[in-house]
Structures are given as C-alpha cells and as structure tokens.
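This is the structure I have questions about; it appears just below.
Of the protein chains in this complex, one is absent; all others appear in place.
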Amino acid sequence: MTTLPAGEDLALAEGEVPRLQRGGFFLRVLRERKSAVVGLGIIIFFIVLSLVAPYISPYSATQQTCRVYAPPSPRHWLGCDDGGIDMVSLLMQGGRISLVVGFAATFVAMVIGGGVGLLSGYFGRWVDVSLMRVTDYLLVIPDLVFMTVIAAVWGASLLHVILVIGILEWTSTARIIRAQVMSLRERVYVKRARALGAGNARIIWRHIMPQVGPLIIANTVLTIAVAIYLETALAFLGLEDPTVTTWGTILEHAFERTAISYGAWWAIVPDGFMIAGLIVGCFLFGQAIEDALNPRLKVANLSVRRWRLRPLVGRGPDAI
Amino acid sequence: MTARTAPGRPAPDEEQRSDVPLLEVENLKTHYPVRLGLTERATGGRRKWVHAVDGVSFTLARGEMLALVGESGCGKTSTAQTILRMIEPTSGTIRLNGRDITGLSEQRMRPLRRKLQMIYQDPYESLDPRFRVQAAVEEPMLVHGIGKSRAARRDLVIAALERAGLSPAEQYLGRFPHELSGGQRQRVTIAAALVLSPDLLLADEPVSMLDVSVRAGVLSLLDGLRRDGDLGILMITHDLSTAAHFADRIAVMYLGRIVEEGPARSVVRNPQHPYTKALLSVVPKRDPRERSAPQILQGETPNPVDVPEGCRFQPRCPVAVDTCLREDPALRAIAGTAPGHQAACILA
Partner (left out) sequence: MSLLEVRDLHVWFDPPQGQPVHAAAGVSFALAAGERFGLVGESGCGKTTTILALMGLLPPNASLAGEVLVDGRNILAGGEDSVRGHRWKDVAMVFQGAMNAMNPVKKIGWQIAEPMAFHGVAQGAAARQRAGELLELVGIPASAAERYPHELSGGMRQRASIAMALACQPKILLADEPTTALDVMVQAQILELLTGLSDDLGLALVLVTHDLPVVAQVCDRAAVMYAGEIVEAGPVEALYHAPSHPYTRLLFAATPDLYGEEEVVSIPGAPPRLDREITGCPFRPRCDSYFDPCGRDHPVLTLVAPGHRAACHLTGLPAGERAAREGARPLGGGGADLGGSPDPGANSGRSPDPGQSPDLVTGDAP
C-alpha cells in the first residue's frame, strides 16, 4: 500500500460526512466534474419541463391554433406542425410521454437486469450459467427487428413499447452488475461475513447492494438515454400508437406529412434537439458517475504533463 | 468461578471440559480437482488433484498458540479454511471441544461458528468500507441473535473494542475503516471476532500487512487474549521469527503435510527435519555481524498436484538417501529433543 498513515491531529470535524457515505459520493461527483452538473441539470430541466407543461403550455397540444406548417413567429415561437398545432406545446406534451416511456422502460430493465445480475453474480454455478444463457439469447436479438415483430403481432401500444424496450435493455445491465457482484463476492469482508455464519440474504442486502448501488444508478441513467432513443426509433418506424404524442411520433408525423418537402424544418429539428439534448444529459451524468466509480479509467498517468523541477533553495548538506 | 462474567469475556460453557483438547485434527486431507482442459478430456487424461492438505494431524489446547509455518503452497491456509469448514475436507476428522464437526451440515454448523472465528491477513479489506466500527463489531451479534437490545449490544461492542486495545472505545464507534490505520483496523476485526466469545481463533498472517512498529502490539494482544481468555489460537504465518517469539508451538508444513512440530523454542533451536533446518538458516538475522551461511535450497516448492514419491521433500533435500525415495516418513518423536517435538524424517 502506498497510502500514508495520518498523524494524530487529523480529526474529523463534528458532523463532517466521510467520503464513502452514499449521499456524499454523488455530491462529490457533482463537485468534481462539471460534466456531471451539466448532465444532471439537463435531466432535471426536462423533468421539470414535463411536470409543468400543462400549466405553462402556451397553446393546446391537440387543437389547431394556427395555419398548417406555419413558420416560427412571435406568437408561435417554433411554428406549427401539419395539423396546425403549436410546436412548443406539442414538444412539451411529447416530452411528458417520452419521459414516462423512457423511465418506465428503464425501470423494467433495471429490475430485471439488476435482479438477474445480482443472482447470477452472487450464486454462480448453475444459476449463473442458466441466467447468462438466457441473457445471451436476448443479447443477440436485433432490437428493431424484435420490436417490429412484437408490434406487428400484438399491435402498437405504449405499454408494448415499454415492455419491449425493457426486455431488450436489461441484458447489458445484467452483465455489468454480475461482473461487479462477482468481484465483490470475493472481497475479504464478504468472506468474513460468510465465515461468521451470515445468511445470503443478509450478505446481499448489507454488503453487496450498497456497493453495487451507485453502479446501478449510473447504468440506469445511461439506460434512460437508450430507452428514449429506442422509443423515438419505434415511433418513427410507425410501431407505436400514433394517437399518442411523443417526440418520436412528432417526428414520424412530420416525415409522413411531407414536412421536408414543405421546408418546415421547425417541425423536425427542434424535436431532434430535445431528444438529443436529453440523451446527452443522461450520458454526461451517467458517465461521470461511472468514471468516479472506476478511478482506473482515468488517464492521468499517461498525461503529457510532467513532474516539475523547482530551483534548489537553501543549503545543500554534505552527503554521507 | 461465578457464572456472571464481565461483558466480552468468555462465559463458562457447559460443553467445555478441561481434559478434551480444544481442537483436534486427524489425518485431514483436502484435495481440489484440477479442471481438465478440453483436449485432455478428449484424450482420456486422468483427473489430477491438488493435494492442498495431505494428511495433517495436530491438537490445540485452550490457552495455547500454535503457529502453522511454511512457504506458499504448503497448505497452511487451506488447512485453516478446512477447519473453518469454508472448504469441504476430502477425508479426515476435525473435532472442536471433542465434537466431530467434519461432516456437519451448514445448518448444524452455524451455531458452532460462534466458537470458531477467523482473522484475515488484509486489514484494508477485512472491513466493509461502508460500515462504521460499531456496525462492524455488532454484525456478528446480529447474525447470531446475541444481545437483547441495541443498548446491550453497544455495551458488548465497547467491551470488545476495549479488550482489543482500542481505548477509549466510544471514540472509535462512529469511525469508518478508511479513517483508521492498519493496526487499528486489525484490532477492529479482532474485536469483531471477540464479541462472540469464541473458543478458537484462526489468525491468517495477522500482521504481515502491518508496519513493523505496529506488529508487536497486535501480536501481544493475541498473546494476552489467549492467556486471559483461555482462547486457543492457530496462527498461520510465513515469518519464522514471529512464530518463534509469540507461539507456544510451531508446526512446519511442506506440500500439505506437517514435517516437524514441537515447542517453539525447541523447533527453532534444535530443528530435526532438513527442511526446517534449511528454512531457519535462510531467515535473515537482525545483527549484521551474524552472517550465517544460509542453506539455500535449489528450485522452488513443487506443485501440490505432483507430490513426489516417497518422502515429499527428497527432490530438494540436501541429505536424502536411497530409502527416502521409497519411504514416506510419518511424524514421530525424536530422541534427544524436548517432549512433544516430532519430525517426519528417517534420518532425524
């Protein structure tokens, strides 16, 4: 170990939160990485926007309030879509559903993936082998093809979209959690707990989960980004319920109804920015947490910056 | 002796009989199968076994410290793991307080785990970094259902910490492991082991990862514990000097067997087995003027998969004779040594 043992006078101030406590970890990530702050800010912005949308929406998101494909104007900042509906209101409303789909799908993926990863990593042997075989099968199924089939067979609805995304996305989470749990299982303090006679439930709950928690959260955030993207893709391909307004269906409507040939960029581009914005926000925050969890990913040791030489001050004592 | 003793001190146990040794290990063997590669399986290769523990027998009495000494691969850690039943023995017997625990199911083993505690080598990894000291020392009690209330448990935690030399204990309760030095962390794990009033403590290299200036403190603590607490301690170490100073008896292991065993002083000053002699000769001495001629053996310890024929030490033995290639000597008392001193060598 190359750590220094500290001297006697290094006492913690009363009430100071030690580094490793969970809440403190996230605060530290935010403090140390600007990208985390930006990412979290974007996510919070979208969540808040979605929550207050019904109250601050300038116009209805369902009724026609202007000319078809009206360009942006002082009254309609982003113009109107093919049905004469104000874009700003539409985007806000679409954001609500998109976010719900994204979060719900992610929740499904997390519960399944986290559970599978935990059981697989902790118990190993046949549990691991069987669960991982299932994971592998699902991993190799092409996402869009699978979704197309499901939509075709069972019809396009929001619930189906959520389930499909959830089923497809849990696999990568499962693998990541499994790897972490497997390494945690070998830690000395876990072995000690077992030698003590602690049961599996206790060990998982008290020793493994707290360590895996931040990783699950990082993975959750990143999965949200993927879920949003997949929802957009599904909607765009017409596999989602067209009566629902999501960012994806907005895009789909725009393309279907010749927005491009009309030159109505305002029906497409802002929507794209919203999607991209949320995805970027999720990535920034999720990556920042992942980086903080794994300091070895840092490339400081390969840095071009070198150690510095200071001028020699004071006397040079005679060598021995 | 009154039935009511101070918290943290061992209470008299009905099972405890002074005539029965605390721990008895008889001809213990633990063999791991070596996984056969695909080609080996196809060509009908024979299954190979790692003879980690290959016939180990010893006894440990209460209040005694036995040091299991040897190089890596000799099987000392595997022996401890087997005694703890973390690994299943292949054959042999383990008796704790006279009771055979070799084949017990995990369910029946669980209450007995109170009596059998282990201290690990790495003080930096032994404690869950998210647990404060109080939680870490309290955990064993929660697992075994000891301590009727939070306050009662807190008292037991404080008593255990004090016994482990962390005083005043109250100031340590709220600390996290990363705020403690290596020596203090090791004391916390010792306290966590003591809180259940165990009979037997297995210490796997308890000080090898600590600074030199801190080691004696922890070792003296263990020494004091076995005296006052009537604990038996099985200490695993590769450091012969530590074993010589702190242990009552030393057992030298080589390739899964004990090749020499006896009172510490006797084994160190009057070694009988050629391996012990060689090992002692290469231990560096503190005094620069004592530059003894070390008997450096060639090569390295062979793989426990391929145990040599006859005496397992003969390929490297400087004094091996023909008989050694055929005969596998057993531990026997050697004339002219202290009582209890045994060695497994036909030439001793």
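Observations on the model:
As written, the chain order gives the labels A and B, with residue 1 at the start of each chain.
Methods note: contacts are C-beta pairs under 8 Å (C-beta built on N, C-alpha and C of every residue); 3 or more make two chains touch, one makes a residue touch a chain.
Predicted model, so just to flag it, every value in this text is computed and none were measured.
Every visible chain touched by the undisplayed chain in the complete complex is listed here: A, B. Only one residue in the set B:Gln107, B:Ser149 or B:Ser213 touches the chain that does not appear here, and it is B:Ser213.
Among B:Leu231, B:Ala244, B:Ala320 or B:Cys345, the one in contact with the hidden chain is B:Ala244.
Residue B:Leu180 is the one among B:Leu127, B:Leu180 or B:Ala251 that touches the chain not shown. When the missing chain is restored to the complex, the residue among B:Gly75, B:Pro123, B:Pro140 or B:Gly165 that touches it is B:Gly165.
The chain not displayed touches subunit B at residues 71-72, 124, 165-168, 171-172, 175, 178-181, 183-184, 187, 211-221, 238-242, 244-246, 268-269, 278-280, 282-289, 291, 294, 296-297, 300-301. Not every partner is drawn; the one left out touches subunit A at residues 1-12, 19, 32, 295, 298, 300-301, 303, 305-320.
The rule is simple: only the chains that are shown with their structure count from here on.
The distance from the centre of subunit A to the centre of subunit B, with each centre set as the mean of the Cα atoms, comes to 48 Å. Taken in their complex, subunit B has these residues touching subunit A: 84, 86, 109-111, 113-114, 117-118, 120, 122, 124-130, 139-140, 143-144, 176, 178-179, 181-182, 189, 209, 211. Across the complex, subunit A meets subunit B through its residues 1, 5-6, 12, 18-22, 187-189, 191-199, 202, 206-207, 210-211.
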